[in-house]
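After the structure tokens below, expect a handful of questions from me.
One protein chain is absent from this view; the other protein chains keep their places.
What follows is chain A.
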Amino acid sequence: MNDDKQIQRDAPPIVRLDKVNKHFGELHVMRDIDLSVAPGEVVVIIGASGSGKSTLIRCVNGLEPFQSGRIEVDGKTLAPHGASGKSLQAVRTEVGMVFQQFNLFPHLSIRDNVTLAPRKVRGWSRRQANTTAERLLERVGISDQADKYPSQLSGGQQQRVALARALAMEPRLMLFDEPTSALDPEMIGEVLDAMRELAKDGMTMMIVTHEMGFAREVADRVVFVHGGEIVEQGTPEAVFDDPQNERTRAFLSRVLKH
């Protein structure tokens, strides 16, 4: 699959979830979740809507608080019930995120969307940030558009800018929360291509997606979530071709039919 890159299995994991539980009121959305991600690993999380897969990755950068257990990201611990501002910010500085709805800043130019955080958080000069932005925008195939505003770009272009924006912080880990779900079908490919490149370059990634073909191709490990639990995980071949759990089989037969 990804023979040209290295997964550092011996190194300490970048992400470690330890018996993480989360409730939304009555709803138990994460049940004793244990999950580790090694540096360089691409983990794709699949499952039906409402299974808790988005919640899971949103816990990793503290956008969702959790009630019990422990999450460690790049050596920093997120405690239950919402970590304190500083440690949370420290984690988020090293973790990039791409959202379903892009969430570009509509009042800023494409360039400023990408350079804002490096300048304000990393303290880079405008020139340094601009140079990096140019390089990243070119890498995701959005050159010569830096002076435009998000609303002037197509959905696929906006999502690639969102990717460049996250990469500008030079994150150690990238989270993707259904990055292609809000896109017109003809634009899904260009976003997946950019993500494929990133995976090839050895970025550690946690991806929530409904694109099963992409998951099979890019994932080092596929994690199937159902009812807030990790029901099954393994290589894409193992999970897709020979699922052991009945729920996995039911889910896959539904999504792979069409």
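Here is the rule we go by: a residue touches a chain if its C-beta (ideal position, glycine included) is under 8 Å from a C-beta of that chain, and two chains touch if they have at least 3 such contacts; residues count from 1.
Methods note: contacts and distances are computed from a predicted model.
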Listed names "Amino acid ABC transporter permease", "FAD-dependent oxidoreductase", "Lipid II isoglutaminyl synthase (glutamine-hydrolyzing) subunit GatD" or "Ring-1,2-phenylacetyl-CoA epoxidase subunit PaaB", with the criterion being the UniProt name of the chain not displayed: "Amino acid ABC transporter permease"
Given A:Ile7, A:Ala79, A:Leu116 or A:Leu252, the one touching the chain that is not displayed: A:Leu116
Option from A:Val44, A:Ile71 or A:Met97 whose C-beta touches the chain left out: A:Met97
Residue of A:Arg165, A:Arg216 or A:Arg247 in touch with the missing chain, whole complex considered: A:Arg165
Where the missing chain touches chain A, by residue: 61, 63, 85, 89, 92-97, 99, 101, 103-107, 116-117, 120-121, 162, 165-166, 169, 175
